[in-house]
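A single structure is presented below for examination.
Every protein chain of the complex appears in place save one, which is left out.
By letter and in written order, the chains are A, B and C; residue numbering begins at 1 in each of them.
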Amino acid sequence: MFKKILIANRGEIAVRVIRACHEMGIAVVAVYSDVDRAALHVRKADEAYPIGAPAASESYLNIQKILDVAERSGADAIHPGYGFLSENAKFARACANAGVKFIGPTAAAMDAMGSKTRARQAMERAGVPSVPGTSRGLESYEQAEQVAARIGYPVMLKAAAGGGGKGMRLVHAPAELKSALEGARSEAERSFGDGEVYVEKAILNPRHIEMQVLADEHGNTVYLGERECSLQRRHQKVVEEAPSPIVDPEMRRQMGEVAVRVAQAAGYTNAGTVEFLVDQQKNFYFLEMNTRLQVEHPVTELVTGLDLVHLQIHIANGEPLPFTQDQVQIRGHAIECRIYAEDPDNNYFPSPGRITLLLLPSGPGIRRDSGMYEGWTVPMDYDPLLAKLIGYGTDRDQAIGRLQRALNEYFVGGIKTNISLFRRILSNPEFRAGKIDTGFLDRLLKQRDEQGDSPADPQAIEAAVIAAGMFAALGQSAAGAGERAGTDGSPPKANSVSKWKIAAHREGLH
Amino acid sequence: MFKKILIANRGEIAVRVIRACHEMGIAVVAVYSDVDRAALHVRKADEAYPIGAPAASESYLNIQKILDVAERSGADAIHPGYGFLSENAKFARACANAGVKFIGPTAAAMDAMGSKTRARQAMERAGVPSVPGTSRGLESYEQAEQVAARIGYPVMLKAAAGGGGKGMRLVHAPAELKSALEGARSEAERSFGDGEVYVEKAILNPRHIEMQVLADEHGNTVYLGERECSLQRRHQKVVEEAPSPIVDPEMRRQMGEVAVRVAQAAGYTNAGTVEFLVDQQKNFYFLEMNTRLQVEHPVTELVTGLDLVHLQIHIANGEPLPFTQDQVQIRGHAIECRIYAEDPDNNYFPSPGRITLLLLPSGPGIRRDSGMYEGWTVPMDYDPLLAKLIGYGTDRDQAIGRLQRALNEYFVGGIKTNISLFRRILSNPEFRAGKIDTGFLDRLLKQRDEQGDSPADPQAIEAAVIAAGMFAALGQSAAGAGERAGTDGSPPKANSVSKWKIAAHREGLH
Amino acid sequence: MTYEISIDGNNHRLDLTQVEGRWTCRLDGREIAMDAVLARPDVLSLRIGNKAYEVKCERVGGEMHLWVGSVRFAAEVRDPRSLRSRMRAADDHGPRKLVAPMPGKVVRVLVSQGAEVEAGAGVLVVEAMKMQNEVKSPKKGTVQKILASEGAAVNAGDVLAIVE
Partner (left out) sequence: MTYEISIDGNNHRLDLTQVEGRWTCRLDGREIAMDAVLARPDVLSLRIGNKAYEVKCERVGGEMHLWVGSVRFAAEVRDPRSLRSRMRAADDHGPRKLVAPMPGKVVRVLVSQGAEVEAGAGVLVVEAMKMQNEVKSPKKGTVQKILASEGAAVNAGDVLAIVE
């Protein structure tokens, strides 16, 4: 087994991988940029190396710096987490050349899946159903016109190198095609330095369902069931669950077997995810393969009872899978909420800053994977994902009930988060009925509903008024926590301070 | 379903039941003694009623006060938790008379199991194997002599009303019998106001294994698998796990079916636990039945995927069990550590006080059921159980690995806890091999090993010296947490304070 | 002492007096039996009669919100003397300040001092975590002051500009 693993990442995923390593008795090397010295993953590591400026290109995306640390520290393997270098074939190759094991698929498998058009071609050969359209980049507007006419409108234009919705255009009618094609090409050029664009039949309000696969280096490949990922904003997943409310055992078997074929067609090893679009008739089409550990992997862990990161490490260590397909069982239901530093009062824009107070949920069926801690300052330089709250239950209703209970326990002070959004989602009748698609969240956010899940009753307002007064009266200086307010209400000093502050703000105006 | 449930308890179990109620959409009424106003269960409740002085007899054991609150609040059911009134038949009757549903077995079932001798008699009729001995109290020393001679030494004298090891005596030879009998009788008299004592064959270094049962009010009774509870100190459980390392499916089926027979013989309803002694040959003997939810119920929840408190409430609501015996499946392995406010440097005596800092473990496979929070003052009036840390894994090794990882994340400042004890237990080769019995912990504690699980290496000592200096240099006044020490090291003032304190202590001597 | 407290824009008058460690409380003139424990800074365990509430105080960039259970209220606490001026600042007449919605970097200033702007028109752009956020004018009027320059780092709540 590996003696020492370098984790080329930060935030909650770095912490999650550190935990797995320590559980397996493996030492951990962390890397950090200048703004991450106080980050949780540095606190928890056995060794920690600074790798430069906050900009990812200077640090977490800098292959040379990371391989230097691997050499200096004597790490014998690297876990890339997700994002950053996790799907970078160049990095995987560089690791191989440096004699450090990359915990993930081979560079060749990444290349096969890296370009959506090349992936589509491979899948056609493997007989995997994908959305009708071109498997090659469009040579001309004329070709686009012909294909679109053939497969029928609406159609979707997509960048071959695409991701995160960049270089994508939905086209309802021939008239829109020309400008859409130009727009998609230039955006793809700008975003990925590659203007290749292809066309697909547009599936309206589809579900986004993905299948977890695991392949060892001895030719064994299994699927671990699906994840329902239809709740998205700006093409970013917000809530994921396993199993999907619409997938029955037979459909699971079919999708799973297709996913295994996809993985095998690419000579895939280690953990990977095959994404499908599912239409209203439950037809599923191959979308793409993510050649890394997914953010939402915990929901699969909870319903299968497995630890995917442990398994990734065992596989990378050359061990065969410790179980066969028929030993994999789905039990219960799990739902994940991605806690972001986002401001619900301001269109969910990022809200970095110092965490002044942190109340943490726990108890039955609650798992919390987090990269934050009270007193830490969330840097403004990276993705705003702070933590993941995952609820498990005997069935979907219990999982929802436990998550709502836990969300009410969760509180992050000093910055704004999207915690309240999940209360709205989980209490929404459509969601509770499992009626969700990729358009659900945008529709929900259009609805005017600022009061969380319960309406403001007069008693709650009364409580708010009195609490506001008590906070002012007790002040922040006051009270060894847990002491009786009655017995140590502090003089109005503390309060007046805040009053002066408000006043001062006002003064600023005149 | 019930609209409002009163929870006649405090601490982690009150919080755990509150969570279950809120997950099911049921309002919660908390009760609290004068020292518990700031307790976590009061914070989380929907209504909270003071019930008097800290002494349990004045508050949590006071049937009349609790029923008064039930009436004033309009609660339609009462959950007793464990301890306090949970196994009090008089209370169960009083609830029935007051028209409030007691969430637990009937008073009659409690009576049947309340006295160990009466329980033994019932079990004999039901053909349940119990340890050879008398099922009735000893009339005389002579009778004791005869029975002991018949079943053979060593024998155990036990108080019929016994519990917690009170009124128990181990007798190795006839010569010791007389004084032991007198001692047991007077201790039983003093502890329980009932001098009845019976004799049993002593099983040396047995395992303590218990079986969880669940019975609805329609005659359906199932078992949910066993818990291994052999790790005890002063007859108090410290670590529990499910499944037991020595129980195979066949033995589980046998114990389970006996447990179901026990429950049915007593006309038992709701959740209960049948305790067995198991000897080296894996023979198991009925010990007693606990007519309440057990402290260690979470390990069963994790390996079965069920929520026992939800099920208790559904059963009390008159619903039939939602599953049959053959649908119950054990998957994976779970281990619970009971976190006590105890001082390992002082023979594990209680250590109440103010919690000045709390670092909480989380992540994969970790469940935390807790009644404490940072800033709370642990009162000196009740049982020192603060929280339970439960680890789940695909197998026993993974569960142990995850627990050790989580124990290293867990830190409680301001008071002392037994957290370090679990590191020693989990890293002990005998424990890892599953070779445990009720004598294990006392043997372990005899061993001289103060350094936790890893030996003190020079680098750790170096780190300790430098850290001690940095803490002094930065002082406690210093540092918005997360800030660079380098950039806000405070003047030696803060430090000198602590120095003066030490000096002052010294002054006290002269 | 007496507080003017506005909850989601509605004003209330609260009198709190402490006698031998016990609080007496009058809300808009009504006497209310209550009892409170500050469990942690910004976390209050409140009993009104026998109803129990955990109230959390969210303070970000000068704003204050209260969470009563899972319901969130915008709150402002002030003493009566400053009430009038406050009311004026609040309504649509008079100057309005544009504040940074989050810590970040000012990447663009879209209008110059003295320019006329419509309500909802973008005035500056702030960037953080790879996302750009346009700060819009709350009213039609004249940009009286621009207080931040391009490239400047700002904190949540900082005043970036004032529209008169």
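The criterion applied here is as follows: contacts are C-beta pairs under 8 Å (C-beta built on N, C-alpha and C of every residue); 3 or more make two chains touch, one makes a residue touch a chain.
A quick note: this is a predicted structure, and the numbers were derived from the prediction, not measured.
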{"item": "For the chain not depicted, the shown chains it touches", "value": "A, B"}
{"item": "Sites on chain B contacted by the missing partner chain, in the whole complex", "value": "341, 343, 346-347, 349-353, 356-357, 359, 380-384, 407-408, 411, 413-416, 420, 423, 450-454, 456, 459-474, 476, 478-479, 481-487, 489, 492, 495, 498-499, 501-503, 505-506, 508-510"}
{"item": "Contact footprint on chain A, counting only the chain that is left out", "value": "30, 37-38, 42-49, 72-73, 373-376"}
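Please note the rule applied: only the chains that are shown with their structure count from here on.
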{"item": "Distance-maximising chain from chain C - centres being C-alpha averages", "value": "B"}
{"item": "Cα-centroid distance, chain B relative to chain C, in whole angstrom", "value": "47"}
{"item": "Mean-CA-position distance for chain C and chain A (Å)", "value": "32"}
{"item": "Between chain B and chain A, distance of the C-alpha-averaged centres to the nearest whole Å", "value": "38"}
{"item": "Overlap residues in chain A, where contacts from two or more other chains coincide", "value": "408, 481-484"}
{"item": "Interface hub residues of chain C, defined as touching at least two other chains", "value": "35, 37, 39-40, 43, 51"}
